[in-house]
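The complex is shown incomplete by one protein chain, all other protein chains being positioned as in the whole.
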Amino acid sequence: MTSSPSSLRVALIGNGFMGAAHSQAWRVAPRFFDLPLEPEMSVLVGRDAGRAEIAAGRWGWAASSDDWRSVIARDDIDVVDIVTPGDSHAEIACAALAAGKHVICEKPLANTVDEARAMADAARAAAADGILAMVGFTYRRVPAVTLARDLVAEGRVGTIRQITVSYHQDWLVDPESPFTWRMDKSLAGSGALGDIGAHAIDLAQFVTGHDISSVSGIIETLVPERRDAHGRAAVVTVDDRALFTGRLDNGVLGSFEVSRMSTGRKNSLRIEVAGSLGAIAFDLEDLNSLQFYDATIDASRRGFSKIIVTEPEHPYIEAWWPAGHMLGYEHGFSHQVSDFVHAIAAGEQPRPSFDDGLQVQRVLDAVERSSHAGSVWSAV
Amino acid sequence: MTSSPSSLRVALIGNGFMGAAHSQAWRVAPRFFDLPLEPEMSVLVGRDAGRAEIAAGRWGWAASSDDWRSVIARDDIDVVDIVTPGDSHAEIACAALAAGKHVICEKPLANTVDEARAMADAARAAAADGILAMVGFTYRRVPAVTLARDLVAEGRVGTIRQITVSYHQDWLVDPESPFTWRMDKSLAGSGALGDIGAHAIDLAQFVTGHDISSVSGIIETLVPERRDAHGRAAVVTVDDRALFTGRLDNGVLGSFEVSRMSTGRKNSLRIEVAGSLGAIAFDLEDLNSLQFYDATIDASRRGFSKIIVTEPEHPYIEAWWPAGHMLGYEHGFSHQVSDFVHAIAAGEQPRPSFDDGLQVQRVLDAVERSSHAGSVWSAV
Amino acid sequence: MTSSPSSLRVALIGNGFMGAAHSQAWRVAPRFFDLPLEPEMSVLVGRDAGRAEIAAGRWGWAASSDDWRSVIARDDIDVVDIVTPGDSHAEIACAALAAGKHVICEKPLANTVDEARAMADAARAAAADGILAMVGFTYRRVPAVTLARDLVAEGRVGTIRQITVSYHQDWLVDPESPFTWRMDKSLAGSGALGDIGAHAIDLAQFVTGHDISSVSGIIETLVPERRDAHGRAAVVTVDDRALFTGRLDNGVLGSFEVSRMSTGRKNSLRIEVAGSLGAIAFDLEDLNSLQFYDATIDASRRGFSKIIVTEPEHPYIEAWWPAGHMLGYEHGFSHQVSDFVHAIAAGEQPRPSFDDGLQVQRVLDAVERSSHAGSVWSAV
Partner (left out) sequence: MTSSPSSLRVALIGNGFMGAAHSQAWRVAPRFFDLPLEPEMSVLVGRDAGRAEIAAGRWGWAASSDDWRSVIARDDIDVVDIVTPGDSHAEIACAALAAGKHVICEKPLANTVDEARAMADAARAAAADGILAMVGFTYRRVPAVTLARDLVAEGRVGTIRQITVSYHQDWLVDPESPFTWRMDKSLAGSGALGDIGAHAIDLAQFVTGHDISSVSGIIETLVPERRDAHGRAAVVTVDDRALFTGRLDNGVLGSFEVSRMSTGRKNSLRIEVAGSLGAIAFDLEDLNSLQFYDATIDASRRGFSKIIVTEPEHPYIEAWWPAGHMLGYEHGFSHQVSDFVHAIAAGEQPRPSFDDGLQVQRVLDAVERSSHAGSVWSAV
């Protein structure tokens, strides 16, 4: 560090796969971005003390604990980073905010609208005291996605006419894939809808700058029963796939499809925005590129341009490598840490806020309601 | 010709863009395919005598006429090929069948379900006398599409789980594009839905081998007023875009999106079928290729294969060029002529039949009904 | 036809695969292009009378013959179209020009530089009498290629810095593929070099507007022996692959690679031209598209644009279908017929001329000489 910033002491709650991603971001971001505060990886909390200790060692946290309440009560913690399953988000986040800790919480914000609303209320109250909260829709911080948002905001696609959004994965195609907590509604809240549909919704709202105000949709469970790790049959209580149409608050209709049964598609989050002057198209499987169609160019000279989003002028890129050197999945988490730390230092509300997370949750809820009511249009 | 087949005398009704495509097919197909009957391009019929004469000369028809009824009455006509706007299909087709002529009719079969039903009834009646009728969903005969159907039928994708279908064009993006008959519901029946949605629906049903039995959807008109060629304002009475979910008769849900306002997309008819053992994906903008994902290959060695569908083993290809030499849009029409002539010679029902065309029409109608009723599920 | 042009009576010499392509062009071009003269498909000539008769019937020629000399002597023939193997091009073309016939001759112009020079001399002499000759490098007339040439000529890539050209096919990958005349140097002249290398060279010279003046290269035969149709071993006396560097007359270096052993590549003729202001890239396996990189656009907004070359503003397209409807391999031959007929009517030298064909032949010869001399630079 060229200057000597004061430190920001972080507690990570959770030790699953997302814990690894967040740990990497706390470790790496300060090495590439000039941060106004210096993160310290103070303590990792897990339900099982032994596993938490191992994870803390592996991921570089100074200490570990199996008691998140006591950690939150500590004076020497400034930030609580929540990467637990969705059913515990509300309790931990609200407690942390009440304890005066800044909070970053993985998406989806919660498993229910009620929980999400409580969290958003808590965040708004805490903000009055300078305590800030953010939800972790990291795909906003893929440079190509940020660039897409910028192009739309600059008017490069003109008036938005239509959007098409999808998120296809295939990790549940095999019916022999074992039952996990992600297929249990009581823990996961929902299935493809809440897990990857939440990303699709946030992406659409972020890139267009407009919220979804009503939806018509249907969800389905394609493999209704699986065996758990012990070979016992278990009923899948969440969806595998969701199809819905959403109307943005500017009247634009968007089509949405998300599925974990899209054979051959590994992680294909796509958005296409078509407007009166142009279009943008993005696919997370090609995450360093953005397709841009500029309809103001002469008809015989135009086409979708594949912009390789690794130039120093592109969002977040200057911190990394020379042009043409690709970033990966995890870089979005470092961008998130950087933006979060800057927001804390500046005392400004980071985005996506808990209100943004609540909005996504309300859309998810409306989709489920619409599905249960025969796909009638349901207000968000 | 190696043998000396008897001839098949054809009358073409209509002289728009589709007339050029059909004429090319009647001219070209016999040069590449061994046909059991030899087509003769006897007469072209148009509403305007002068324009019909010019078109006949340009496209190589022996004569021209402005009176389709008298042409249908002639003894020396065996086939009536209808490429007029949809509002006249029913009258001409039914008359031609009644006059004992084989009929090929452009899609969509008609502008309304009632018309389409009358046509299908007429076709079934005529079939009893050996008179055959076919509707012109030519994209079935793009070799890559036929191959897709074959792969699905052979079980190479396993049990179908989901389908995703779209058709994106952008020729109405510019609000200055003038008003034409295609935007007038009384002539065109519907807009993007009937024009390109019909293709999307037929494609889905053809590739999967299953009919759509119910839908939930919405249609919209993005540019509600345009100026006609004389600069007068005219109300667009058809849709620009349709979004719907369709359930196949095997229970599978498909997502559908069609639009003529998809900035930058010129002619992108896409289908993706995901199953338990694999997936296929096709895009008409890359019409000589089929993407195939074989999930039975070892996980570390598999991916979507881009099959270039120009090998002699591929459907229709042996008649054309050596491997690697691409076909274009118009070749599907030659394949259609070849299949139709073979069916006539064999006395067998060609596909897609008028019943197939009626089924598409019923889906279109159900989408409109669902849209008007708040996207509730509507039976086909 | 809107006017009543006088006719242009054509004799086709040859009845192989290229005969089918040329026949299709003579048949189709007048239906789509406004030609100042009306082609008549008068006579097809083949070595074997029976096969010639069959081909004439199949492809729509009014008559057939097995004697090209007598056909050339006829008063009622205006154009001689030569699609025989390369070893007979010189004799037929020179005789036809001497007899006052316009000549179109398939590429490569000849099997040797001496033959090509004699043809070019004959063509120049005939031109003084208004008799015109053209060589059939049809890929110049793929709309995307013509557009590439236009962009370069307009200065859209700026000063050309480098070019990269390749032509990959894989039809000889299987060592069990039988021996044919194309592997016999006495008939074919050369292998991949003369067959597809000729295309690569003409394409480079056409798109850049500059001739190759010297080369350094190597040719190789990867499968030196094959069995003929009777199962007898036969020595392959031509190359399978050629690698060379060519210097254009403006000093620019180009890399060239052509092969018939490029496993998985069906018909991949590619060129990339990089300049101070932009770049173009083309691949014949995606023949309706041109990639264009405009380096004058802001660095954060630019990328290779995939121009779908089917707009009415694009070369040759207005004659065909609406935007977004793809052309195929054979359309270039119709464009060639159209351009040739226009040149004849106007009395202007069509391009590529026999001089252009000779220039390609001289490059091919220089590559062979360089290869035999240890890849030293050899003047063209």
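In order of appearance the chains are A, B and C, and numbering begins at 1 in each one.
The rule is short, and it goes like this: contacts are C-beta pairs under 8 Å (C-beta built on N, C-alpha and C of every residue); 3 or more make two chains touch, one makes a residue touch a chain.
Just so we're clear, the structure is a prediction, and the values are computed from it rather than from any experiment.
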Touching the left-out chain: which of B:I307, B:I344 or B:V367? B:I307
Note that subunit B touches the chain not displayed via residues 147, 151, 289-290, 292, 298-308, 311, 313-314
The missing chain sits against subunit A at residues 1-2, 17, 20-21, 23-24, 27-28, 31-32, 54, 57-60, 169, 171, 266-268, 284-287, 308, 310, 321-331
Touching the absent chain: which residues on subunit C qualify? 157, 161-162, 164, 166, 170, 173, 175, 216, 218, 220, 222, 241, 243, 245, 253, 255, 257, 259, 261-265, 272, 274-279, 281, 293, 295, 303-304, 374-377
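Here is the rule we go by: only the chains that are shown with their structure count from here on.
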Which one chain sits nearest the middle, judging by mean Cα positions? B
Based on mean C-alpha positions, I'd like to know which chain lies farthest from subunit B. A
Chain centres from averaged Cα atoms put subunit B and subunit C apart, in whole Å, by 35
Rounded to a whole Å, what is the gap between the Cα centroids of subunit A and subunit B? 42
In angstrom, rounded to a whole number, how far apart do the mean CA points of subunit A and subunit C lie? 54
